[in-house]
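The other protein chains are all here in position, but one chain of the complex has been omitted.
Moving on to chain A:
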Amino acid sequence: MEAYLVAIAIIGAIYVLLTLGLTLQYGLTGLVNFGHVGFFAIGAYASAIVSMQGVPLVASFAFAALLAALAAWPIGLVALRLRDDYFAVVTLGFGETVRLAITSEKWLTNGVQGIPGIPRTFAGLGVGLPGALATLAAITLVCVAAALALRRITRSPFGRVIEAIRDNEEALKALGKDPARFKIQVLALGAALAGIAGAFYAHYITYLSPDQFIPLVTFYVWMAMIMGGVGRVSGAVVGALLLMLFLEGTRFLRDIAPDAISGVAMASLRLGAVGLALILFTLFRPQGLVGDYTRR
């Protein structure tokens, strides 16, 4: 039971990191990123591949963040020329492109067979609970650092400018400030967070394959952000944890009545439950649990 709770907590923390990245990009800056999973995948594969070449994990994590941020660069350049809805389509395409590239570039990623045997974080502590707890402590620390950094940003001149971009980009230009520079930085920073989340994921699950990086992951992150409260750091944390409650709570349902529902039906039911929650939230609490940027 402890092992199970720790496992949920680690996956939950990975979603917290992903949601913090999206909060920066969409919640604060208004960039509709539907390809978040692409940056997550780049981080996961980058760290897995270089660590298996003997690179220490600290360096492989940094490499994951860097590579994800670099991947955001061309997307950022595109973002400067596109309206919100078109940018959403481009990022959705980006996420899928990353997945297809992973599937087809077998020499690097081993294609659909995937990469097994990725080194664990804190492998020195063994496979059991101590190693998992140490991993949980590490990712919690990263989450706290990321949340604090984001909070610092929201209360700074930089935060003021990106929220101004979200509210009215033209007016910001009229004041002599280039939205472009800020958008690229925001995309890269959010992507770096997703990259680090991916690295944690790779070294915790220890096995990667392309089917772990479907668009659904992106939309889980969107759901977490919307349920928690768009554009709020605390909302990202609360929303990601709530998402885990839904995803894992439905698993418990199956433990209670194992014969009533098959595994496949369960997976569909889980999606349905999350979808229903999302609908109820948008109907009855559109500002999310902790409130969003419109009600400060």
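Just so we're on the same page, a residue touches a chain if its C-beta (ideal position, glycine included) is under 8 Å from a C-beta of that chain, and two chains touch if they have at least 3 such contacts; residues count from 1.
Keep in mind that, in the parts below, contacts and distances are computed from a predicted model.
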| item | value |
| --- | --- |
| Omitted chain, identified by the protein name its UniProt record gives, among "Heme exporter protein C", "ABC transporter ATP-binding protein", "Dimethylamine monooxygenase subunit DmmA family protein" or "Ferredoxin--NADP reductase" | "ABC transporter ATP-binding protein" |
| Per the touch definition above, residue among A:G54, A:P157 or A:G263 touching the missing chain | A:P157 |
| Contact residue for the chain not shown (choose from A:Q113, A:S262 or A:T294) | A:T294 |
| Residues in chain A touching the chain absent from view | 149, 152-153, 156-158, 160-161, 163-164, 166-168, 170-178, 182, 185, 189, 293-294, 296 |
